[in-house]
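Here the complex is missing one protein chain, while the rest keep their positions.
Moving on, here comes subunit A:
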Amino acid sequence: MAKLSLSGVSKAYGATLALRRGDLDIEAGEVHVLLGSNGSGKSTLCKIVAGSVRPDKGEVLIDGRPVTISGPQAARALGIGIFYQELSLSEHRSVAENICLADLPGKSGIFVDRAALEARASRYIALFAGVAGEGFSAEALVGNLRADQRQLVEIMKALSSEAPVIIFDEPTSALDRAQVDRFFEILRQLKTEGRGIIFISHRMDEITAIGDRATVIRDGETIRTLKLSETDPAEMIRLMVGENSDLPSAEHELPAAGPSAGAPLLSVRNLSGKGFRNVSFDVLPGEILGFGGLHGQGQSAVLRALFGASSISGGSLELSGRSLAVANPRSAIRSGLAYVSGDRGRDGVIQGRPIVENAAPIHYLKERLLLARPSALRDKVLPALGALHTKFASLAHPIGSLSGGNQQKIVIARWLIERPEVLLLDDPTKGIDLAAKADLFNLIRQLAAEGMAILLYSSEDAELLGNANRILVFNGGAVTRELTGADRTRYNLYQAAYEAA
């Protein structure tokens, strides 16, 4: 009998179906790998098991008994521990306190039993003795630790739940080789104790090294569960990708016009910063350069750094042959860069203000306007909005009255009044409807045809394959592969995204 079993679980956020039909069986003493591309629903599935998301439909069984997981606390009580990909640590607390936080050892009811806390924490710290690195101790504050050390603390915290089922959602992304090897030894030990482990990783070598079975999820549906000993990486990737994975993308959608030959418009050399390192590339005028790979591998970080929204620690930039220094977004805009984020609420829309104000801020900045006549502004804004087929009642309506797709069009339009030289698109179509997406990509291709250089990161691989002339695949903050011409296939993209960093 399975330790944990989910059948027909679904979850919708508003109109988007994050998980259509999730089935999963975890046996005692196995490492069960979840495989799936960006947005396939594997994280939602994990969150349902961990109790932080409630399913709309479906059944969860633990040891054959149907249960309702009402929250993280309930999940712990039911014997489920989880390693959170985004970590769940208190920066100002010590390593020991963080490890034991969920279940502080008590003394006479209300007090913390410090001795028991230290003893329990040291058991888990000892598991990683020798590989945790300098400065790692029970008393160290988590905020003072390196990224890999924090990830170790989160692993220890998950282990300290001593739960029969433990979920590890990308536990190895920041770890070095020795730390990963030690972690796998611990997982093998847990297997012999009969614990069930759910494991998510984007490194194929790790999956084959530690996994026993794998469940493939695609488009929110469980496709198949297979034994890793009876399959190979190529088949797993084919299952994740689905039908027609070997066809070059060019055959089902026309690629963009293609770059005009000549000197690069933007050159990036050995760029490093928070979340990425040693990134180098050139973009020609008229070229659409795609950034691919799994979520959060440094694509957004590079785009934000180029726009001056986060700092750069090393490397150099050249724009049209001249050295470029971006101190902040303001200087980036003045030197001809434009940035459109998929996170409209945070980076784009000015909530509660009229459409015209939302379309004009870049015009204000570039022209150094203090006062503007509404009629003059109108003449500037209307052509830009027209180019995008934006639907709106009047310029005075608040931006909130528009759909997500039309809001994003307004945000893009603000960059079109004065043309930038380089357009940075950071997952620009997140949460917008298909028609608006088509409009956006038509415009993007048209802008490229007119000579603009475009950097496009998209979490939807079809958008990259259908629009980018070249694709740089990011893995662990670095570019690991470049796909051009007929290599731009779904299969190659997945393979590159999943290969070892």
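Here, a residue touches a chain if its C-beta (ideal position, glycine included) is under 8 Å from a C-beta of that chain, and two chains touch if they have at least 3 such contacts; residues count from 1.
Definition applied: contacts and distances are computed from a predicted model.
For the chain that does not appear here, its UniProt entry gives the protein name "ABC transporter permease", which is one of "NADH-quinone oxidoreductase subunit A", "ABC transporter permease", "3-isopropylmalate dehydratase large subunit" or "histidine kinase".
Considering the whole complex, the residue from A:Ser7, A:Ser122 or A:Asn144 that touches the absent chain is A:Asn144.
Among the residues A:Ser7, A:Ser52 or A:Ser310, only A:Ser52 touches the chain that is left out of the figure.
The chain not shown here is touched by just one of A:Thr68, A:Ser90 or A:Ser311, and that residue is A:Ser90. Taking the complete complex into account, A:Lys157 is the one of A:Lys157, A:Arg304 or A:Lys409 that touches the chain left out.
In the full complex, subunit A makes contact with the omitted chain through residues 50, 52, 71-73, 75-76, 82, 84, 87-93, 97, 101-104, 106, 110-112, 114, 133-136, 140-141, 144-148, 157, 174-178, 476-477, 501.
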